[in-house]
Every structure is written in C-alpha cells, then in structure tokens.
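Excluded from the complex is one protein chain; the other protein chains are retained at their positions.
So, subunit A:
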Amino acid sequence: MTHPSSVPSPSQPTVGGPGIYLDHAATSPVCREAVDAVLGGMSITGNPSSRHEAGDEAKDALESSRTQMAALLDCAADDVVFTGGGSEADALAVCGTVLAADGHRPVHVITSAIEHSAVLESCAMAHELGAEITILRPDGRGWIDPEDVRRALRPNTVLVSVMHANNETGVIQPISDIAAVVHEAGALLHTDAVQTAGKISLAGLGADLVSVSAHKFYGPKGVGALKVAPGVRLSPLIRGGSQERGLRAGTENVPGVLGMAAAATAALHHLDDPAHQAHRHTVRAHLLKGLEEAGDIAVNGEGAPCLPETLNVSFTGVRGDTLVDVLAVHGICVSAGSACHAGSDEPSHVLTAMGIPAQRARSAVRFSPGRTTTVDAVTTAAARTVDAIGKLRALGPAGAPQPSHA
C-alpha cells in the first residue's frame, strides 16, 4: 500500500507526529496491485476499437478487466459497463432509464433523501426530463424501510434508486428486500454501491443496476463501472461511439480500467480473509471506545446495520468543520458532515433527513479507517480528537461538556 501523499509522512511529522488517514470513505490510497496494473496499461498503445494487433491488445486488457469486475459485481462480464466514475454510473442508471422509457406517459422514479448528490441531482435531471420523483425519508437511524418503498410504488414507476450503504453514516440498506418489492411491481432497482464495493459482498443484492467507483476500493480515481443486468433498457448519456455496448461512448480508459480491475481482485481476496474481517470490527470498536472519552457524544446511525469502516459522531458543543481543521493540523485526516463555505453552513442533508437537529448535525465528524489502519493509529487519533474537543469546548459557552476523564 502506498502512503497517501497528502498525509504528512512519518519522516516529516507535523505538530503531533506522523499522519493518520481516516478518510477512506472520501477516497482510498491506491494499492500496489492497482499501481502496477495502471503502469502496465500506460504502455498499451492500441485503441480497443481498432482492428489490428495493437487494438487487440487493448481490447484483451479491457475484456479481462471486465471479467474481474464481474466477480466484484456478481454478474456476467457482458453486464459490466465501464464509466468515468461512480457519479457517471449513477447518472447513467437514473437518467438512462428515464430516457429509455416509453415516452407516451410520464414515468415515476423513487429514491431516498439520504442518497449521494450524484443520485439526487440525477433525479432532479430526470424530473427536468419529465419524470415524477418521490423521495423517501429514512427512519431516525438512517435506514430505508422496504415497506415505505412498497407504498410509494405506482403503476408508472420505472426505477427505484436506493444506495447500498450511506457515505456519511455507513448504514447498510436492505437492498435485497427492496429488490423483491420493486421487482414484484415490475420496476427496476438501482443501487449506488460506491461505499460498499470491496468492503462487503455484492452477491445476491438483486439490483438491476449497481454503481461502483474504483478509488473507493484502492483503485485509481476517475474510473468506475455500472452493472447493467440483461434485459435492462438504458439510453446512453455520452454519445458518439459504440463502445460499452453503445451505452457509453468514448475510447475506454484502459490504464484506469486495468487498475480498477486489479483493485477489485485484491479487494475480493480481503473479503475472503477472516482475519481481515475481524480486524475491521476491532478497529471500529477501539476508535469508538477512544472517542467516548470526550463525553457527550452521539453516534449517528446507531442501531442500524452499518459498515464498520464508517463512524459518524456528533460531539456536543463543537463544530464538525472546526474539529476537522484542528485535527488536520495534527496530521489526522477526517471529514465533517458539513462544511462552512462562503459564510453559509448548511448541515448535512443526510443527517437532517434522519431527523437529527441542525446543531447536532453541524457537530458531526466522519471517521473512516481503511484496510491498513491499525488499532494503534485509531487509538492515537481518538486521543488527539478528545484533546482537541476539550480545547474547543473550553473556548465556547461556559458550562460546555468536558472530557469524561477531566
């Protein structure tokens, strides 16, 4: 595994020593297998669509990668469409389905309020194209009830899009149950599996359309894939060539696709490793135990099935974006549920959809350890976080909560 370039290296410590990267839900470092595959792909000259030996070499690289991605997506190789990332895969799934629908009557799309902006904005675009959109609310844990999906279905519903796990809370949605409900009504199901691909198995999900993004599972940025099940009708968004079964024009990103496929194969090995699976939960438990020392914290999404790699915590009396900035100075990379841009401070749409008050949503920070994160690293990060929270609370209103050990 390469060391993230943006994290201070152990030889160049910042204020608090070596950097600790706990922002894998934003992006992950590129694994050695993917680096080697990308570098190998850079020396492939041909265009996969060309009818000569150089083209055949590129085509072979693409098709072997497609087979590797099919193993990750639990589908046939022919069902894999390469895209320029997860957001493009989401857009193709949502808008592509609406564009391909029978144009004689308005079509209906169901999604949830906690989706990534790539899905929500694609639904907004689908609305501009004439589709009716229903946005489902999660429960207080950030979980979508399949029965709510059932109640929202209409005779003209063509697509339901519910993410596999949420990017802010890590809450895992009941996709296979939702698939049964959706298919019973004759509609299609799309799931944005960007946060789960490579972390948990995608086998048996039952979704017709599944989006993944390479850089979330230790592959390169700017490349992704969409599983398109047999019989699903999609209209391409990017046109001008017959690549990817006519669903995505443009010469394929051969080095990127090779890197993504290598990362997928490596991730599948880890999925089958019981020691790695146990480590994921151990790391989360130590991280949470350490953060609890801050006192007066709330885990957002608590009580729902959750990815152990994603821990979203609100610290009373502290702004999440401020804590992120202070921790960054100490070489600890995490993300806030909200960001203060240009003087506006909109709390996270995910947390507010869960019914979490704005004040608590603004105090949320997401910690997302990764494959190589050690127990020592999260223990250190938690201790520095508790220290920073104590100092920030001391600056604020008198009587703010103090660390439990203080």
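As a working rule, a contact is a pair of C-beta atoms (placed from the backbone, for glycine too) under 8 Å apart; a residue touches a chain by one contact, two chains touch by 3 or more; residues count from 1.
Everything below uses one rule, namely that contacts and distances are computed from a predicted model.
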**Report entry** Name under which UniProt lists the unshown chain, selected from "Aspartyl/glutamyl-tRNA(Asn/Gln) amidotransferase subunit C", "Multidrug ABC transporter ATP-binding protein", "Iron-sulfur cluster assembly scaffold protein" or "dihydrouracil dehydrogenase (NAD(+))"
**Finding:** "Iron-sulfur cluster assembly scaffold protein"
Requested in this report: With the full complex in mind, choose from A:Pro236, A:Gly317, A:Pro369 or A:Gly390 the residue touching the hidden chain.
Outcome: A:Gly317
Query raised in the report: Which residue from A:Asp36, A:Glu184, A:Asp273 or A:Asp325 sits in contact with the chain not drawn here?
Result: A:Asp325
Report task. May I ask which residue of A:Leu39, A:Ala54, A:Ala76 or A:Leu395 touches the chain that does not appear here? Result -> A:Leu395
Query - Interface residues of subunit A (partner: the chain not displayed) - result: 15, 316-317, 319, 321-322, 325-326, 329, 340-345, 359, 362-363, 392, 394-398, 400
